[in-house]
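Missing here: one protein chain of the complex. Every other protein chain is in place.
Note that the chains take the letters A and B in the order they are written out, and that residue 1 is the start of every chain.
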Amino acid sequence: MSEVVFRAEGLRKSFGSLRVTDEVSLRLPAGRRHGLIGPNGAGKTTLFDLITGEVEADAGEVFLGGRSLNRAPPDARARAGLARSFQRNNLFPGLTVHENLALACALKHGIGHVFWRRLERFTALWQEAEENAGRLGLADHLGQRVSTLAYGTQRQLEIGLALVQEPLLLLLDEPTAGMSPEETSGILELLSSLPESLTLLIIEHDMDVIFGLAERITVLDYGRVLLEGTPGEVRGSDEVRRRYLGAAH
Amino acid sequence: MRERDPIQLPVAGLLAVIAVAAWFGAGYFGQELLAEIAILAIFAMSLDLLVGVAGMVSLGHAGFLALGAYATAGATVFWGWPPAAALAFSVAVAGACALGVGLFAVRLGGVFFIMITLAIGQMFYAYFFKARAFGGDNGMSGTPRFDLSPLGLETGDPAVFSALMLVIAGAVYVALLLLVRSPFGMMLTAIHQNENRLASLGCPVRRYKLAAFGLGGAIAGLAGALMAQHTGFVSPDLAFWTLSGEALIIVILGGSGSLVGAAGGAAVFVMLRDHLSDGSFWEGLRLSGDIATHWQLVMGLFFIAVVLLARDGLYGRLSWLVDRVRSAWRGRGGGA
Partner (left out) sequence: MLLDPEFLIVQTLNGLQLSALLFLLSIGLSVVFGLINFINLAHGTLFMLGAYFALSAARAFDSFWLVLLVAPVGVAVVGGLLYLVLLRHMQRADPMKQVLVTFGLIFVGLESVMIVWGPLPHTIDVPALLAGSSSVLGQVYPTYRLFIIALGLAVFLLLYLGLERTRLGAIVRAGVDNRTMVAALGIDIGLVFFLVFCLGCGLAGLAGVVAAPVFSIFPGMDMSVLILALIVVVLGGPGSLKGAGLGSLIIGIADTYGQVLVPELARVTIYALMALILIFKPAGLVPVRSGH
């Protein structure tokens, strides 16, 4: 088994008296495609927030590549190799697709602070952004403002921004939410073309997507891990069926 | 590849031409106005960097203007420094204080950022108001202007001084424009639009905001130093929050985030104030000249109108107009 890239130990979080994450632990070896499912309100997105540092955990620890990220704010965690896409499109609406991608590229290369040279001069950066746009199927929209794009196209960019970061661990929060079947299969194609070394943790409501993509799946319920296993095991579990799949199908 | 903000440089060029023409045409009083506009433009552009570019709405920016003005006044009058050295000192003092303030202020957002900058600006006001060394609420006079006599220039001459101010304003503009168009400037724009996402892409957002706040404060300090030189006089009113409010109005009037718009807004603002408070202007409109005494009423209504109606400001409207004309032109060309 390959080396563990990401580890979360005993994460806990309460909002008021409501415990939304309860002793959640997770180990992901390099290259793992891991699914995260559970009914609405199971605490899936909160778990992402705890991993990326957007929400501070009450207890527990997060490691990436053997390093503890506990005291690090979200931006430092991103630089350490975490990237995420959001459940709701979370972009830079006044900028073009090209600029959105260039922004992510600039941060990846650590040149965001450069103030003495015009951004236009960084031709390699724009080139890289353009190549990424091509890979993401956004080549036709390069010069368009994000706010003028159709929802599905924005969604592609949402995932694209995270991909551009070339992270160690990629967190995708319902990447296909609200997309048409064609768009969904486009996203699936994109995800299957990702480098094998990339570790992926994905929240998804579309069971066909998750069972087709994930090697292992964690089922959350009321903030707790109900089960972790292969797609076959999850499908075969009576408890999961009762609590979740039964309700969905 | 990309044509972002295509009218920025043409508008700046146009404004420069107008400024030069005005300089040649202006009499004694006109030169004073021109210098005032240039200095206010520097101040407004420094605020635009915070408000329009990075999205940090400060209602205490005048505090740093006053710091710069008092630093120059103190250094020249008490220590006998040459004005140029005092100017550098002003920039350093205002910038350093802005960094210190920013360390705390940039943690807050929205209306709370407005409130904390208001409080801190008023802190400077209250200090200068009571500071006996600086003349308290009477202020202090005696700040000298640059000594350019080795170049054969007499800065006491309003025409020379206003030309100098215009050149400095132009230089500040160019520097800020380059900054805004650098990767750092792009990050500030992105912070304005979506701070949290930028952080999740790996940008240390607070540090960037702090840098912008410090730089904005330093440039405000520069404007303050020039203002002290221009009038030879500093008073606590320079720090009062209403001046920060007026600068915000100028930024919105010109077009928030457009830099050159802030400079244009400063010009419109000064001219308007000058006209509204002049009885003959109202008589020219076949109205009573007495209205001039109550010019602030008109100004207040104007402020409200600007905020309610301006949306993207004069610059934004111009941009829109140019866009329309262009596409109409292209449409006709395509049809022919």
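In the analysis below, a contact is a pair of C-beta atoms (placed from the backbone, for glycine too) under 8 Å apart; a residue touches a chain by one contact, two chains touch by 3 or more.
Since the structure is predicted, the reported quantities are computational estimates derived from the model, not experimental observations.
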Contact set of the excluded chain (shown chains only): B
Contact with the hidden chain (one of B:N138, B:S280, B:Q296 or B:S327): B:Q296
Among B:A54, B:I120 or B:M140, the residue in touch with the chain that has been omitted: B:I120
Sole contact to the chain not displayed, among B:V57, B:V93, B:M140 or B:L179: B:V57
Sites on subunit B contacted by the missing partner chain, in the whole complex: 51, 57, 59, 104, 107-108, 110-112, 114-116, 118-120, 122-123, 126-127, 129-132, 241-242, 245, 248-249, 252, 294, 296-297, 299-304, 307-308
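Operating definition for what follows: only the chains that are shown with their structure count from here on.
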Subunit A and subunit B, separation of their C-alpha mean positions in angstrom: 42
Residue ranges of subunit B touching subunit A (in the complex, touch as defined): 1-2, 4, 178-179, 181-187, 189-190, 193-194, 196-205, 208, 211
Contacting residues of subunit A [partner subunit B, same complex]: 52, 54, 73-76, 78-79, 83-84, 86, 90-96, 98-99, 102-104, 106-108, 111-120, 122, 126, 143, 161, 165
